[in-house]
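Pasting a structure below so you can have a look.
A single protein chain has been omitted; all remaining protein chains appear in their positions.
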Amino acid sequence: MDRQEMKTFIAKRVAKELTNGDVVNLGIGLPTLVANYIPDAMTIYLQSENGLIGLGPKPESTNSDPDISNAGGEPVTLKPGGMYFDSALSFGIIRGGHVDVTVLGSLQVDETGSLANWIIPGKMVPGMGGAMDLVTGAKKVIIAMTHTNKGKPKILKKCTLPLTAKYQVDMVITEMGVMTVDNTGIHLVEYNPEFSLEQIQAATDATLLINNPKKMVVN
Amino acid sequence: MDRQEMKTFIAKRVAKELTNGDVVNLGIGLPTLVANYIPDAMTIYLQSENGLIGLGPKPESTNSDPDISNAGGEPVTLKPGGMYFDSALSFGIIRGGHVDVTVLGSLQVDETGSLANWIIPGKMVPGMGGAMDLVTGAKKVIIAMTHTNKGKPKILKKCTLPLTAKYQVDMVITEMGVMTVDNTGIHLVEYNPEFSLEQIQAATDATLLINNPKKMVVN
Amino acid sequence: MHKLLDISSIKEHLFDGMTIMVGGFMCVGTPEVLIEAIMQSNVQDLTIICNDAGFENRGVGKLIKNNQVSHLIASHIGLNPYAGKQMSAEHMTVTLVPQGTLAEQIRAQGHGLGGILTPTGVGTIVEENKEVLKVNNKRYLLETALHADLAIIEAYQTDQYGNVIYTKTTRNFNPIMAMAADKTIAFSREMVDTLDPECIITPHIFIDYVVKAGL
Partner (left out) sequence: MHKLLDISSIKEHLFDGMTIMVGGFMCVGTPEVLIEAIMQSNVQDLTIICNDAGFENRGVGKLIKNNQVSHLIASHIGLNPYAGKQMSAEHMTVTLVPQGTLAEQIRAQGHGLGGILTPTGVGTIVEENKEVLKVNNKRYLLETALHADLAIIEAYQTDQYGNVIYTKTTRNFNPIMAMAADKTIAFSREMVDTLDPECIITPHIFIDYVVKAGL
């Protein structure tokens, strides 16, 4: 798989985690792609922290309205039944536990479910934006990311970068597999048969708990 | 003056404290009467804590809408430019210092500016409603009440009933005079010439600071 | 509309000892039809969170009169003398809360906040047993979030998704309660196809069930 194929593969697998009626917040980048793979028969309400529920597809470029954007600043549309609100209500929805699933990328995740995705001290200081609120407030936190960064593991025993939040990650989905996190550790519950279990563990710093994993299937 | 004349006299005098453009909250009872004496040329925005700004006069009885009431549960109307909001924003306006003047009745006021108007233990327990927020948040707190209760002083050295708030009263207006409160004590700044200064002090438990008071005039 | 609930099914959402938030301000904006249904269920030992005690035969006053309420959290009870009697006779506990504090405690729950710092009540008996914190040399009371198992609210119009608008001063506590309970049932006076996305007050994600007027 090349990088683009990996992203598509991951996004497709994330989409399978969604349930009809879910309120979902998709982070910038790879997570945004998940919207493309939601089955037509399923109703998902996409929330965007800049102030809307009912995020629709990107507008035709000839028809773009600068007054309506997603949290990445990209032009979007509003689906029927959607609505606008201010930042206080938007984060009330997020912090109050009214978002069923949030999907974010990350620089690091660890086997305690902590994650780090907002700063590399001395190098990159973009800020946390809404990420800290999202992972703290959402009912289910899914990290969607490539398994490694230039061959270096991103799934660690313990995050080394400043944390976004402690103990909040429920699931990690990469091109190599699907992992769940609970207080016993990180479990490889599905694996991509393109890789052996040994290869996956070798690409992972954390100790993967493996007990009859299924094959990871996307369409 | 009979009781009704007293109330009218007090309400008229309170009205003179208002300034063009003020946001004003009038409590239930006597304070509500103040609205009748706002000069036509003056624009006052009446706020009602149940959720509106722009309280208008009572509707004609044939035209009463049960969906719009004031904080006393009485039918009212909305003036042009008025708007509705929820209780959180309503008390945001109040607590946040965006109400210029609040006018309330009271059971007791003391010379430190503390007041008690929400409970008589063992006898009357109506609750504080919005009064604690109003006197804590409003820029200017005016107590409008009769000077005594069955001949007993209501303006005390120290309140004996459970307080509504400490040190919040700016002005007390009764049928006997106008008093201001600051950290030196309570000052009789205007007196009703129907009473002598001795009579007013005799009806008052607090020590009135008196320095060239004016005559209290209402039209 | 998939959230429609038959009034007779409300009892499935009720249980003894539960906490219910009831919208309305002196019964303006209180869903009387849902109150009636709770009366008929005869569920017991309720904690009711409401701005006030209603009137003796209106609003939450009806539940108090029916002896279903063991604890009332409200800002005043003055218009319901029966509530005062029940309180004095210790048949019902009444917790009196400043109205603005009540609003923020309810909002805090819906917004995922543990509590808020308010200057209201400092130096009064409201302060008793509460943490007092200083910020910039000013004293505030820490008031914690208020949660409910169920909120019952009165909507003016509800669209096919469950988005809600209110009318005039019926709004009051309804929008914040809709966010603060595990489950929210809206009584709606009117059902409409769509609402203006700029004017929706309560997003559909907070409305679990809708009871239509006239059913």
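Each chain gets a letter, A, B and C, in the order it is written, and its residues are counted from 1.
Here, a residue touches a chain if its C-beta (ideal position, glycine included) is under 8 Å from a C-beta of that chain, and two chains touch if they have at least 3 such contacts.
Values in this document were obtained by computation on a predicted structure and should not be read as measured data.
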Contacts of the hidden chain among displayed chains: A, B, C
Among B:Pro39, B:Pro66 or B:Gly97, the residue in touch with the chain that has been omitted: B:Gly97
Hidden-chain contact residue, picked from the options B:Gly27, B:Gly105 or B:Gly137: B:Gly137
Residue of C:Met1, C:Cys199 or C:Ala213 touching the missing chain in the full complex: C:Cys199
Touch with the omitted chain, as defined above, among A:Thr32, A:Asn50, A:Thr174 or A:Thr204: A:Asn50
Positions on subunit C contacted by the hidden chain, ascending: 104, 108, 111-119, 131, 133, 135-136, 138, 140, 142, 144-145, 165-168, 196, 198-199
Missing-partner contacts on subunit A, residue numbers: 48-52, 65-69, 71, 73, 78, 84-88, 90-91, 94-95, 114, 118, 125-133, 136-137, 162-167
Residues in subunit B touching the chain absent from view: 23, 45, 53-54, 78, 80-85, 88, 91-98, 136-137
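Here is the rule we use: only the chains that are shown with their structure count from here on.
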If a chain touches subunit B and subunit C alike, it appears here: none
Chain of greatest Cα-centre distance to subunit B: A
Between subunit B and subunit A, distance of the C-alpha-averaged centres to the nearest whole Å: 55
Intercentroid distance (Cα basis), subunit C paired with subunit A, Å: 35
Junction residues of subunit C - those touching two or more other chains: 107
Subunit B residues counted as touching two or more neighbouring chains: none
